[in-house]
Every structure is written in structure tokens, then in C-alpha cells.
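In this view, the complex is presented without one of its protein chains, the others remaining in place.
Showing subunit A:
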Amino acid sequence: MDSIQAELDKLTGKSNLSKVATDIDACIKQLEAARNSIMQDPSQHLATMECLTRTIPTQLEKINTDHREIYTGMNRFDKALNKKFKLSASITKTDYDVFRQIDTKLIDKAIGMHLIREGEFEVAETFEKETGVSILDINSDLKEGFVEMYKIVSAMRLLRDIGPAIQWAEAHATELEQRGSTLLFQLHKLQFIWLFANGTKGGPGKLEALQYARTHLSPFMQHLKEISQLMCGYAFGENMPREFFGAPFEDPEKQWDDVAYVFMGEFCSLRGLSADSPLYIAATAGAIALPTLLKMKSIMKDKKTEWSSSHEVPVEVPLPPTYRFHPIFVCPVSKEQTDEKNPPMLLTCGHVIAMESLHKLPKNEHGLLKCPYCPKSCLIHHAKRVYF
């Protein structure tokens, strides 16, 4: 990237048409000077014209050089681009055809949904008008849901007003509690921290915060440890020793963002949705996966081999752990992922293998078989189908 930047700097700094313009100006000046000198002294007519036949071609040559310099500069920029994006050459035309069989309406719908999920309601409306695709079913209240969510979130983000979020969390307290969510406490905690650091009247509002804690934090007995950390703020000030108390007062602005994100997560999960737009996750995962996939493709092309299993991608993609949403069980015997037809089976010793592998293991007439991973034996009908 730096080399591209350097080439661009050269283009913007000197190798551009402004130099041409300057040199044209000089040319015009020479012509004007000649004209003026003839006007003033017609006797110099011949000499001046003679002089022009020498100076003008030199000047023209200069402009020529200016052009050549731009040309060279652009070529160098081009080379730098090619070098940087070598991998993009390995994307071929067919790579764009994966979705050929898929109805564009489905893609449009997914995009429309993404727009709603990102809170781009006006864009979504324009999109519906332009494509004629209706993003949501008529009786879906999803959009209203997201309108509400973004209202609450922008109150937090823009106005630093936590009220609407707390109202929502209190209205959904039972559901949140069932999920083991600590959202309500986190909201009150944030409000406390914000009051402690900024108050409502400008400047720290330690007393206000104390009042707030007495009414709003005290009911959360299960979070006693965190509350006591917060209360240490009164003894030690904001810069309390981090090794004992953590840093509850650090970077409140960031905490607003974080808690808003937690809020969005909880809001969405109550509706069975993820906090991040699925399209965003998938596209990002794609960006992370592509280099590996492309590399694999070029290796397979070089070796003229083809991937035998068409229903699996030929290579394991190193996605970060947050991009794993289901536990994956791969049978250690057959190295295959289990599914409904070939489910995972738990042996009495605690090891798990796939059903097909289980049936292939040697067993005696009573159905007794030895676990492939430990010395214990297990009756085949004692193996249990398990669910991850």
C-alpha cells in the first residue's frame, strides 16, 4: 500500500497537468513578448521572428517532456497496483456465477432486510420502490421493532439518554431474566458511571450518582461484587488501583457504545434475531475466507486435481472463534461431520463417534465393542444419540 501511496504522491505532487499548464503559460508569454517587441520596434520584426523559431520549439519540447513524465508516473502507479493486487487475478469470470441460479429477488430481499436491520429505513423504502420487492411480509412488525430499537439506541448514542433503554428493559424484565441477561443491571451501572464522571449539571456528579445507586443499584444483590467495585470510586477516586478493582470508570464514551451493542443484542435475541446483520457477518466471513479459498483453487489448478466431495468446501477456513455459531462435531474415526442421517453417538465411556463408524466397529455376538480411544467396552445398544 505504501508504494501505491508513494506513486500517487508523485502524481499529485509534480507529474500532472498543472506543470503542462505552467509551461504553456511560459509559451504564451514568449509569444506575447515577441508580439510586444515587434509592436514597439517594428525594425526588430525579422530578428524577433527569427528568435521565436529557436525559443518556441524548445518550449514545446519542454511541454512534451511534461507529458512524458506524467505518462511514466502513471505507468509506475499501474505497476504498483498490479503488484499489490496480484491475488485478484485469481478470481475468474466463473467465480461471479455462483449466484446465477439464484433468483435475484432473494438477494434483493436479503439486502433489503440488511438495510432495515442497519436502521436505514429510508434507503430501504427507496429500494422497495425501485426494485418492486417487498422486503417483509405484510403482517410483519419487524420494521417497527427495528424503528423502536434504533430510536432507543440513538437516544443512547447521540443524547446520552439511557431512559428509553431502561424503560424497555423493565418492560421485558421477565423474558430477559429467563435468558440469564444482565442488561438491566448494565444499563443502571452505565448511568451510575456517567453520573459519577459527568453529572447532569456539568462536572462530576458524585452525589447524584450516590443517590442513583441507592435507588437503582441496590436491588441487584446478585451483582454485589461489581457494585462494591463501583462504590470504591468514592474511596479511591476514578483512578483506583486497577489490579484490585478493574477499571469500571475507564473510557465512559466507549462504555456507551458497548452497552448499546449489548442492548441491541438482547433486543434482537428476544425476536430470535442476531445482533449483527446476517449479511454483514456472511460478507465479512467471505472476505476472511476468500484468500484461503483462492489459494486452494490455484493449488488445485496447478496440480490438475479436482475436489472429490462436492458438498464440502475443499479446505478448512480459519474463521475467528466469534464466527462459529454451532458446535461442530467431526467423527474422529471417519473424519466426517455428523448430521441427521449419521448422528453422533455417545459410548458409555464418554467418547463420541458417528453412528456409521459405530456400526463398523468389530463387536462380539452380544454386541459388545471396544471403544477405539480407551480400553473400556460398551454394548452397542447402550450407545446414546446425543445432541450438541
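We take it that a residue touches a chain if its C-beta (ideal position, glycine included) is under 8 Å from a C-beta of that chain, and two chains touch if they have at least 3 such contacts; residues count from 1.
Note that in this section contacts and distances are computed from a predicted model.
Trainee: For the chain that's not shown, choose its UniProt protein name out of "GPI-anchor transamidase component GPAA1", "propionyl-CoA carboxylase", "Similar to Protein FYV10 acc. no. Q1DTI6" or "Large ribosomal subunit protein uL29m".
Mentor: So, among "GPI-anchor transamidase component GPAA1", "propionyl-CoA carboxylase", "Similar to Protein FYV10 acc. no. Q1DTI6" or "Large ribosomal subunit protein uL29m", the name matching the hidden chain's UniProt entry is "Similar to Protein FYV10 acc. no. Q1DTI6".
Trainee: So one chain is hidden, and I want to know which residue out of A:D141, A:E170, A:E253 or A:E312 touches that hidden chain in the complete assembly.
Mentor: Touching the chain that is not displayed is residue A:E312.
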